[in-house]
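The complex appears here without one of its protein chains, the remainder shown in place.
Here the chain labels run A, B, C and D in written order, and each chain numbers its own residues starting at 1.
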Amino acid sequence: MASSSVREMIEQNKAKQKNIQGLVEKLVPAFLFLCAVISILTTIGIVFTLIVETITFFQRVSIIQFLTDKKWYPFVEANASYGILSLISGTLLIAVIAMMVAIPIGLASAIYLSEYASDKTRRFIKPILEVLAGIPTIVYGFFALTFVTPMLQKIIPDMSIFNALSPGIVVGIMIIPMIASLSEDAMSSVPNAMREGAFGLGATRFEVATKVVLPAALSGIIASFVLAISRAIGETMIVTLAGGATPKLTLDVTESIQTMTAYIVQVSLGDIGFGTTIYYSIYAVAMTLFIFTLIMNLIAQYISRRFREEY
Amino acid sequence: GNEEEAGETGEAGESLSGEVAIDGSSTVLPIMEALAEEYQMENPEVRVTVGGSGTGNGFDKFAAGETHFSDASRPIKEEEAAALEEAGIEYTEFTLAYDGLSVVLNPENTWVDQLTVEELNKMFAMGSEVKTWADVREGWPEEEIEFFAPGTGSGTYDYFNEEILEESGIRQDAQTSEDDNVLVTGVSGSKNGIGFFGYAYYLENQDKLKVAPIVNPDTNEAVTPDFDTIQSGEYAPLSRPLFTYAKHEALTDAAAYDYAQFVLENAGPLAEEVGYVALPEEKYQEQLDKLAEIAGE
Amino acid sequence: MKLIDTKIVQRTMGKRLIVNNLLKGLFLSATLFGLVVLAVLLYRMFTQGIGYVDWDFFNNFASRRPERAGIKAALFGTLWLMAVTAPVSLILGVGCAIYLEEYAKKNGFTRFIQINIANLAGVPSIVFGLLGLTVFVRLMDLERSVLAGGLTMSLLILPVIVVAAQEAIRAVPKHLYEASYGMGATKWQTIRRVVLPAAIPGILTGSILALSRAVGETAPLIVVGAAAFVAFVPDSLLSSFTVMPIQIYNWASRPQVEFHEVAAAGILVLLLLLLIMNSIAVLIRNKFQKRY
Amino acid sequence: MDMQSVMNEKKEKKNNSTSNESKKEIPSVFSVKNLNLWYGEDQALKEINFEIPEKQVTAIIGPSGCGKSTFIKTLNRMVEMVPIVRTSGEILYSGKNIFDSKFRVEELRTKVGMVFQKPNPFPKSIYENIVYGPKIHGIRNKKVLDEIVEKSLRGAAIWDEVKDRLHENAFGLSGGQQQRICLARCLAIEPDVILMDEPTSALDPISTLKIEELVQELKKEFSIVIVTHNMQQAARISDKTAFFLNGEIIEFDDTNKLFSNPSDKRTEDYITGRFG
Partner (left out) sequence: MDMQSVMNEKKEKKNNSTSNESKKEIPSVFSVKNLNLWYGEDQALKEINFEIPEKQVTAIIGPSGCGKSTFIKTLNRMVEMVPIVRTSGEILYSGKNIFDSKFRVEELRTKVGMVFQKPNPFPKSIYENIVYGPKIHGIRNKKVLDEIVEKSLRGAAIWDEVKDRLHENAFGLSGGQQQRICLARCLAIEPDVILMDEPTSALDPISTLKIEELVQELKKEFSIVIVTHNMQQAARISDKTAFFLNGEIIEFDDTNKLFSNPSDKRTEDYITGRFG
């Protein structure tokens, strides 16, 4: 093979390829751009469908009633009340119970992993904890209904089979890894020099963890809480299986309640006919849910962006 | 016995294929599921889907043309019939079995020995003042009752509403679900629970539930639902027939027609198996003839 | 003159050390709590379900009799769903990631897409279900089919895949780009022949984890619609279907203890599937780690 | 290297320079005996024997990696933060072996303060930084704390610069100021000994000068051990100097003596810049 042949071949091919290659170089980015735009289209799709159907809903039900009525009972058209407050209260009740479980345990785990555990222990425990986050929520729901609730009923005999406490606890368990993992990341990124400074003053490990590391990592930790709350609010199957279907404004955790997500599932399972007010109500509920979680996510992003470069 | 019978019918429809979509009453669901299960074993190429979203919800889908059969635990309502007519859907009603709508309690409930229609009305009606058992009958404990009921899209609700509640609608704090299993779970899990649904669901869960005898307003005697009292009509006013509505257009399809035949031939024994009461044999035969007639048109 | 009272220091020292040790124990037990719950959960599912897991369980359809109930329809339904979700979400997700990392100018629009993706990741899955119901089931008239469910799931996991793929692409060293461009390769040639092959392990790992989320999701599919009783294997993209989590939900919501055991058996199969998927992800990660 | 001229200046200043005999009289705060230290398999300190005199400035010099930081961190057992560390031998502090299992490391560190190479204030207000130590040691009285803050900041010669902004974040200060805050934080718990690991290496010359002056001031009250890579600094501020090499202590003597007339050839090579 003559030395010039490769060069010649390349020349020849170039002539041939020129147009195709030029085209590919133009088409590919266009296609990729389209892929990126899909993410926006999805958001627009979500917001648009929610808004359109919600508007229809508000043409039938006044927004004042929606926001102020204390009752949610959409099932008999003639005698319906649409007070989102009772669904919100159920949702928040679950979220509060969940956070009461997840924050102390998650944070304590994070402190243990980041401040006390050796590297080896951490590398061993963290992935196992993360398995907890990967278990399908339907499994947790089943666990709540068939294990946690009966156990709680032994302690509180009056407790209804559907209640807020059991799914609240289980949602909490589900989000422990989220808080533990994100908080641990935040605490690990606190420079060691700061710990040394405190140890050098005779501080115990606990004092270093709580008085130096924790405050320094606070923004990351709070962001993890907010994200976890958002998860708890959006959680569906656990509350559907174990939480019940009676929307009410209550703080009694032994009673049955209903969350926004569980309502959507209840209606979806009944296959409510297209065009009824109930059908539109699920969009109004979903819109409320969407706004709640969106705000939470934006807050989390804001916190972690705003306070990232502290040290 | 049932299975073998089913087998024979299946062989007749060998090499059939197609789709059969069924939805509607959750009361009928156990029968229909059993029928579909048996049928599918013999005819794996026919794809039968069965839903149990409630009688009313089922008719909505039926009218939307989404289903071929629509199960019902009450006769079709006028407005539903009108909607079907508007959609140009012709249909025929077939009766599958009798049901005794059962009022159930938690087994730990030792005080309720029987209930009258008035008491049921007092407890369940919209705007009811009843909070505790003591409000129902003096001497019963002052513990808060938890109510469980089928959703408003269900035929059972409609039936109960008509017969017991005098169309007043059900109290709003009742825990409702279109899935009767959820109601079973609820009543069996709550000491002060009360609920109602098709007899099959009671029978299937006898160990977890207690059924309340209902006083027959005509004889003034408390009757417990069972095969005999339901068939004889003694268990009144909560005995009722169960239906499926077939779309004529669908019956021109070989698979759907074959399935309809299978349903009428096997509904009796399978209904009894799951906990309902079969019709007299000749009633099924009559309906089979009617079916042949429709398909023959 | 001394402001620090050494006596106080002495006195508090012992207390502080006790507090320290006490809390260390507390933190450790909190950490173990998660592990214990996991163990209890797995143990319960195992003891409840293992009796039902046999060949018939995989080979039977749903049944009204617990001993005859099987997961075949749901298992195949899940596989069919994945057959839609995996390619769609991978192509869109990786495409989006490549665009953002390689082509997008660092302008406001790009930042907007980026924030958008972060927020999409936080939208509750049931809201995606409503999107699927409105757009795929009703608007595009796909009915309650594998295709509609699969597309809904694709959108659900899209943001996770985008972020994973972006990270993987970002980890490809710049000097590999230089080498390729230096040979006269075009941008797309460089991406396709150098960047993607180097990033593929990272992309795959992230994607498998995202897909395993899709495998376990229930809520959106309930909204999009999957029938209560399905006793067949889907045969086309437009066929109706059920998936494992929905079948489990169905069993779990039945009151009979036997069905709870069947549900546990279903959960075991589901967890097994997830375990396999995750192991593959870990294997890929370990195999390709530290290549450059 | 104009070591000689520095020495001369110094000699002039200190007329009562300590001789070898008088050295014996000064009591020591730390007695290091046969100290060995390993990071896993690697030995970082070898058979160190060493008396650290009270209320004097002891400088530790030596080339990079010779074990200076390791040694100084061993004195308050900070080195144990690295989990693979093993030690043998003993270090006596007020007569007790600090490696003794009954010896409480928190107590040791209360008595032996430390200032690090990079200023490491906590991300809190200046005030909070200073009172951190007193507070964890159980002092809660607001008035006492206020007094401690003023006294410590004065002690670290930074009171005038920050007295009007005590409640601002310490991160807003310059590097040199931060380092003095760290020193003040250390003074606040009134230690006996202050360890300093290259405290000026991250600072500009003016801040360095301030810290150096401070050290001279502080030795009236505290025993000071200072690691430095800057030999002029060691010569300027210390009374005694130890020269480390490869984890061994090669020479330990009066600073004047060590720099003007080292007894070991290796010390001479090092201070004349032949290696390191």
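As a convention for this text, contacts are C-beta pairs under 8 Å (C-beta built on N, C-alpha and C of every residue); 3 or more make two chains touch, one makes a residue touch a chain.
Computed from a prediction, not measured in an experiment: that's the story for all the values here.
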Chain not shown, its touching partners among those shown: A, C
Touching residue (missing chain; options A:M9, A:V52 or A:L67): A:M9
Which of A:Q17, A:Q59 or A:N79 contacts the chain that the document leaves out: A:Q17
Where the missing chain touches subunit C, by residue: 173-186, 189, 193-194, 197-198, 291-292
Absent chain, residues of subunit A that touch it: 1, 3-4, 6-7, 9-10, 13-14, 16-17
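The rule we apply is simple: only the chains that are shown with their structure count from here on.
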Per-chain CA centroid nearest to the all-protein CA mean: A
Centroid comparison with subunit D (C-alpha atoms), farthest chain: B
Centre distance in Å when subunit C and subunit D are each reduced to the mean of their C-alpha atoms: 53
Residues within subunit D bordering two or more other chains: 106-107, 110, 136-137, 189
Subunit C, residues touching no fewer than two other chains: 16-17, 253
Chains grouped in pairs wherever the two touch, ordered by label: A-B, A-C, A-D, B-C, C-D
